[in-house]
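Remarks on the structure that follows.
All protein chains but one are shown in place.
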Amino acid sequence: MLSTKFSPMSKEEVDRKWWEIGDFFRRNSLWMLMYCTGCCAIELPPAMTSAYDMERLGMGPMATPRQADVLLVTGYLSLKTLRRLIYTYEQMSEPKYVVGFGSCTINGGIYHDSHAVINQLNKYVPVDVFVAGCMPNTESVMNGFIDLMDLIKNKKANGWKDYHERNDWYKANQKAALGEVKIHDEFHE
Amino acid sequence: MTNSMSNTEFVTNLVENQYKVLKTEVLDQYQIAFEVKKEDVHSILSLLKTSGWIQLSYLSAVDWIKDNEFEVVYIVFNWDKAVHIQIRTRLDRESASINSVLPIYPGCKYYEREAHEFFGIKFPGNPDYEKQLILENWDDIPPLRKDFDPRQYSDKKFSHMEYKNDFVNKDGKVSKQEAREKRFSDADKLRTGGKK
Partner (left out) sequence: MKEMKLFLGPQHPGMSGNASVHMYVDGDIIKRSYLLPGMLHRGFEKGMERHLWVNNISLIPRVCVVEPDTNEMAFAMAVEMIAKLEVPERAHYIRMIILEFARLSIHLMSYGGLGGPTGLYTLMYHAHTDRNTILNIFEKITGHRVYHQYIVPGGVRKDLPVGIEKDMHSFLDDLESRYEEYRDLGINNLSIQARIRDTIMLPKEVVWELGVTGIGMRSAVNKPYDLRKVKPYARYDQIEFDVPVSDYSDAYARVDCKLQEVLQSISIIRQCLIKMPKGDVRVPISKGQAMRWTVPKGYAYACVESSRGEFGYFMVSDGGTHPYRVGVRGASYPQGLLGVEKYLPGTRLDDASLWIDTMGVCSPEIDR
């Protein structure tokens, strides 16, 4: 029996509603991947433990990429790490978000002229939130997470969609810097 | 331990009595440096090892590009006599190669691998010194040589941040900061009646 107040919604509208509900739950229970790519990771333990207690924001660490929502790129990325980071990022299930920590992910920071460190993270992997500083202190780390939650709420954290749409562009950038994304060492043969 | 003789004197006597040392440098009471010929390095190191300098603290190289030479440095340490000894030797830059000290100090394995990776010095005797350790898919000359320019390499391979025009002072226009400073100085002038 149809209520008089009920007007049938189109499929897009239903989808949108479901995404909104999903986003509500997602942003209140973000699992971040424990991958310490660089030195900014040293400010994460204080953020996680009693001093700042990240869990009150609904965030917690997660060991495997397939179950994690947020990839934290904590600081500079050498070429060797970037290869593994791309592996990790592509393993994560969607929707997924990336937070770039420190000046190094923005413009290379103190290592801007190094032969081993990339200068701009968002050419290789889409980044939703940057946290500036070298190193950013715990308050700004927490602030970055809150920003990310706001972005999810306002449907602006669309990095993972961008990675689909402009996949060729990202892949071309990765190839230009790395030569080849695939890892070749004794262990991967 | 002999009391009549300081540790550095003991080392100097030990080495200089048996080998021709090109240069001896006593840095302080805990450190001494010998510059020796390439042929003597291994026998000096084994002499030192049998005399108690059992720990290889550091092994690396310096690129003296003006002399067209590499300088290999071995630093060994004795925990009972507390003297760091630097053994330095020069190699020709074009065909830099020195036998590995692996039989004397097994700990040198990775130091030598790294020195090969960053300078291109060959260490025959070390089974896998040619394998890459730190870098991956490296495609240029060894990076710690003086003629390698990381800035150039970085510019070539990695794109830099391009700043939007808002952040750059467009030609001719007065920047906000300058305008603010002018406003403040004008205000000061008004306050003091035009006097400085």
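Letters are used for the chains, namely A and B, taken in the order the chains are written, and counting of residues starts over at 1 for each.
Everything that follows uses one rule, which is that a contact is a pair of C-beta atoms (placed from the backbone, for glycine too) under 8 Å apart; a residue touches a chain by one contact, two chains touch by 3 or more.
As the structure is a prediction and not an experimental result, all values here were calculated from the model.
Engineer: Just one of B:V15, B:V36, B:I75 or B:I121 touches the chain that is missing; which is it?
Structural biologist: Of these options, the touching residue for the absent chain is B:I75.
Engineer: I need the residue numbers on chain B that touch the omitted chain, in ascending order.
Structural biologist: Against the missing chain, chain B presents residues 25, 27-28, 30-31, 33, 54-58, 60, 62-63, 73, 75, 77, 79, 82, 84, 86, 88, 105-107, 109-111, 118, 133-136, 143-144, 146, 148, 150-151.
Engineer: Residues on chain A that touch the omitted chain in the whole complex?
Structural biologist: The list for chain A reads 33-39, 41-43, 45-46, 48-51, 61, 63, 65, 76, 78, 80-81, 84, 88, 110-111, 113-117, 134-135, 137-138, 185-187.
FYI, only the chains that are shown with their structure count from here on.
Engineer: Report the inter-centroid distance (CA atoms only) between chain A and chain B in whole Å.
Structural biologist: Chain centroid spacing, chain A to chain B, equals 36 Å.
Engineer: Going by the contact rule set out above, which residues of chain A touch chain B in the complex?
Structural biologist: 79-80, 83, 106-108, 112-120, 123, 173, 176-180, 184-185
Engineer: What residues on chain B touch chain A, complex-wise?
Structural biologist: 135-137, 139-140, 143, 148, 150-151, 153-154, 157-161
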